[in-house]
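What follows is a set of notes on a single structure, which appears directly below.
Up next is chain A:
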Amino acid sequence: MGVANLGLYNQAIILFAALALFTSFIMLAQGRMMPLIFTFAWQGLLLAVVSVLVAIVSKHPELYVSAALTFTLKVVLIPWLLYRLSVQLNMQYDAEAIEHPTLLLLGGVALVIFSYFVAQSIVHLSGLATRNTIAVSIAIELLGMLLMCVRKSAVAQVIGFMSMESGIFFAAVVSTYGMPLVVELGVAFDILVAAILFGVFFFHLRDSFGSLNVGQFNRLSEANQPMPLRDAAGEHSSGGPHPPGEPS
Partner candidate 1 sequence: MSAAGGTPLLLAYAAVASTFLSGAISLFAVRRHPGFLHFGSFLFLFLSGAASIVAGGWTLLGKHTLTGRFALGLPWLDWHLRIDPLSGFFLVLLGTLVVAISLYGPSYTREFARGPAAQPLPPLGVFTALFVLGMQVMLLADDALVFMIFWEMMSLSGYFLVVYQHQHAANRHAAFLYLLLAHVGALVILLSFGVLAAFGGGLTFDQMRAAELTPLWATIAFACAFLGFGTKAGMVPLHVWLPDAHPVAPSHISALMSGAMIKMGIYGIVRVSYDLIGDVRWEWGVVVLVIGTASSLLGVLYALMQHDLKRLLAYHSIENIGIILMGLGLSMIFLGSGHKMLGTLGLIAALYHTLNHALFKGLLFLGAGAVLYRTHAHDLDHMGGLIHRMPLTAFLFLVGCVAISALPPFNGFVSEWLTFQTALQAPVLKNGLLRTTLPIAAALLALTGALAAACFVKAFGIAFLGKPRTRRAARAREVPAGMLVGMALLAALCLLLGVFPTTMIQAMAPITQLLVHEALPSAAAQGWLWLTPISPQVASYSAPFVVAAIVVVFGLGYLFLKRGAAAPRRAYAWDCGFGQLNSRMQYTSSAFSQPIRRVFGGVWKVDEQIDTLASAGPIPRVTSLHYSLHTHDWSWLRCYVPIGRVVLAAANRIGFIQTGNIHTYLKFSFVTLLVFLWIVS
Partner candidate 2 sequence: MDSELTAWALAAAQALLFIAAAPLLAGWVQRVKCHAQNRAAPAVWQPYRNLAKLLRKKMLLAENASWLFRAVPYIVFGAMLLAAAVVPLIAVNLPSAAIADMIVLVAFFALARFFTALAGLDIGTAFGGMGASREMMVSALAEPAMLMAVFTLSMTASTTNLSVATGYVLQSGLVLRPSFLFALLALTMVAVAETSRVPVDNPATHLELTMLHEAMILEYGGRHLALIEWASQIKLMIYSVLIVDFFFPWGIATGFSAAALAVGALAVAAKLMLLAVILVVWETVLAKMRLFRVPQFLGFAFMLSLLAMLTHVVLETGG
């Protein structure tokens, strides 16, 4: 059924979902720190709004709770936390150069198509008129992951992580009117703790690496590490012909 013959609320849902998807794209393209954080907050806001709308449409009061959770976490707490941290680590002005942004965005588009293709097989279950927003939620999640894959800065990675979370939340909301309460609370709690830990880690990282550029972390690399020494190989069956076995 097309958008035209849906109720206003549903149209609004679809609209906001689309906007949320758009915000992920912005995050993908946004190199500077502060705007990134704000965009993330915006995305949280949109999702919260969507859950409120769904709650109204589907008469599921408990969705208000999850909307509230989303709002407090994704719009207030975490962005504020990140903001404070980046001010303290005075990196609010630094920006990172994204290599081949166009390619990245095209990749994002491809991901959206892919997630639509994936969602195709399952949407028929949902009774909702706005079922295709499931595809959007998957897309948001994957885009978050893409963000983590390409961004060098730890903060960016955290944001990517969080937007994955929000994508999942979104999926829960639009597909099944949210999860059971206990689960929602647990998840929220975990995310909160995670955010705080991330904060702690920023300092550790800064102290031990001097920057938050996780791209430089390769002390534990094995790729350019030689094989164990020859005499170690001497103990191994390829130790080559060895002198006849008389000890001494």
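Heads up, the rule we're going with is that contacts are C-beta pairs under 8 Å (C-beta built on N, C-alpha and C of every residue); 3 or more make two chains touch, one makes a residue touch a chain; residues count from 1.
The candidate set was assembled so that all candidates are chains of the complex that A comes from, given by their letters.
This structure is a prediction, so every number in the text was calculated from the model and none was measured.
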The one of 1 or 2 that touches chain A in this complex is candidate 1
In their shared complex, candidate 1 is touched by residues of chain A numbered 114, 117-118, 120-121, 142, 145-146, 148-150, 152, 214-215, 217-223, 225, 227, 231, 233-248
